[in-house]
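One protein chain omitted, others in place.
Letters A and B mark the chains in the order given here, with residues in each chain numbered from 1 onward.
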Amino acid sequence: MTTVRAAGIILAKELRLEFRTRELLTATVIFALVVVVLFSFAFDPTAAESRRYGPGLLWIAFLFAGSLMLNPSFAREQNNETLDALRMAPISSFAILLGKILANFIFMSLAELVLVPVFAVLYNLSLAGIVWRLILVLVLGTLGLTVTGTVFSAVSAHARMRELLLPLLLLPLLTPLLIAAVESTASLFAEQPALDRTWLAFLAGFDIVFLTASWLLCDHLLAE
Amino acid sequence: MSFHNVEKRFGSLAALRSVSLEIRAGEFVALLGPNGAGKTTLLRMAALLMNPTRGSVFFSTGAASEPAQSHRQASAFRPKRAIGLVGHSTLLYDELTATENLTLFADLFGLSDIAGTVAAALEDCGLASRAGSLVRTFSRGMRQRLAIARALLHQPSLILLDEPAAGLDRHGLAWFSARLAKLKTDGCTVLMSTHARNESLDLATRAVALAGGRVDNDSGSAGDPRALLAALRTEQ
Partner (left out) sequence: MKARFAITALVALLIFFAGYAALFIAPDEATMHAIQRIFYFHVASWNAMFCAFFVAFYASVAYLVSGKRKWDALAVSGVEVGVICCTIGLITGPLWARPVWGIWWTWDAKLTSTFILWLLFIAYLLLRGLVEDPEKKASLSAIFAIFASLDIPLVYLANRLWRTQHPQPVIAGGQGSGLDPTMSKVLLLCLFAIFCVMILVLIDRYRLELLRNEAAELKFEIESRGLDASDGARAPALQKGGQ
């Protein structure tokens, strides 16, 4: 059983579980919307400012929503100790981790698919002509978020106060990602939309570093 | 399978203190002892779910003996295929149906003819009529039956059972004992923990009693377990 195939099975399981209830997805989207609306009360968005603050707000909403959404990833497996069942199967721990990372990536992406157009409407930003480039930025940023977030979900699953611990561990770590993602997004929403190669390379580098680290450490991560 | 001076600590709590045990293939071992004696920990260690704090666990398949490390990848896969565990919890996903649960694990274990195997297993444990229902809707007894079916799905040769009779009604218990008898005749090794008497114990070839994390009494591979078993309370 190759790791990829095993990860695929786990991914299918995660998707099936989530789409049966859709609670997590709905809650994530609503929460991100709440953050966006709250910000609009705190900072009155006029056209010029929305170009400046918009991208930052968007990514903060994603980070906050993400750190709430990523918690159940491993916490849920503690019901009926199903993680043990997965660990006893002849699959590598990375397969389990990868399956969950991919699942979280898909969930997060679905949430973003809803949020970005809404955000564009609320802040009167045009998405014309930048859609594909924006998707690239979103993909790279979300990947970094879900890789690190899923790993920390596994870490905090063993701790007390895990709902609070996960954001505490995750958000400081993600500040480079935040900067890179916001800058990339901002350059796309600028007067002359352009793809910032430096920041994209940075995002890709960030993803590679932490994906590699997760792969190297997954056995210790999932051990009893 | 053998345990050499195995010790397991959880912080300042000692679950197992220096356990040495050798279990031969084909033995049906009844693991006895009060709650907190370390039975669950021993079983989980045998299932490769955790490593001992000290000491080691060995698995032999035929002549070769390889140390069991739940970390190591390739070598850990082989023993994993041969082990089935019915644990304290059901190890089932409540929000999936019975079929989906079994299919998932059949898939992960790389079984051929998944649909057929799953259908047969459900038929066998009497849950075929509820195959499409979420496990959440099952009664305790039904969940336990499904948990047992799940553990035996990939036809393991080492079967670890942690108080498997808990929650089973008379009907389920009868099915379970029959199933165990079949496993025994097939030459599987069984390690079953229990703290009360039930009919499946009649199949036991050996009894090991744990107390306070140590082996208190062992009827031995060649001995007669009935003396130790008789000391158990009768199941209500």
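The rule is short, and it goes like this: contacts are C-beta pairs under 8 Å (C-beta built on N, C-alpha and C of every residue); 3 or more make two chains touch, one makes a residue touch a chain.
The structure presented is a predicted model; accordingly, all values stated were derived computationally and were not measured.
Visitor: Determine which one of B:Val57, B:Ala106, B:Ile159 or B:Val208 touches the chain that has been left out.
Guide: Selected residue, touching the omitted chain: B:Val208.
Visitor: Which parts of chain B face the unshown chain closely enough to count as touching?
Guide: These residues touch the chain not displayed: 5, 9-12, 14, 17-22, 53, 208, 212, 214-218, 220.
Visitor: Identify the residues of chain A touching the omitted chain, counting contacts across the whole complex.
Guide: 148, 151-152, 155-156, 158-161, 165, 168-169, 172-173, 175-176, 179-180, 183, 198-199, 202, 205-206, 209-210, 213, 217, 220-221, 223
Going forward, only the chains that are shown with their structure count from here on.
Visitor: Mind checking the centre-to-centre distance between chain A and chain B? Centres are C-alpha means, answer in whole Å.
Guide: Chain centres of chain A and chain B, defined by C-alpha means, are spaced 38 Å apart.
Visitor: Going by the contact rule at the top, pick out the chain B residues touching chain A in the complex.
Guide: 44, 47-51, 70-71, 73, 76-78, 80-81, 83, 85, 87-96, 100, 104-105, 107-110, 150
Visitor: Across the complex, what residues on chain A touch chain B?
Guide: 1, 6, 9-10, 13, 16-17, 20-21, 79-82, 84-92, 219-220, 223-224
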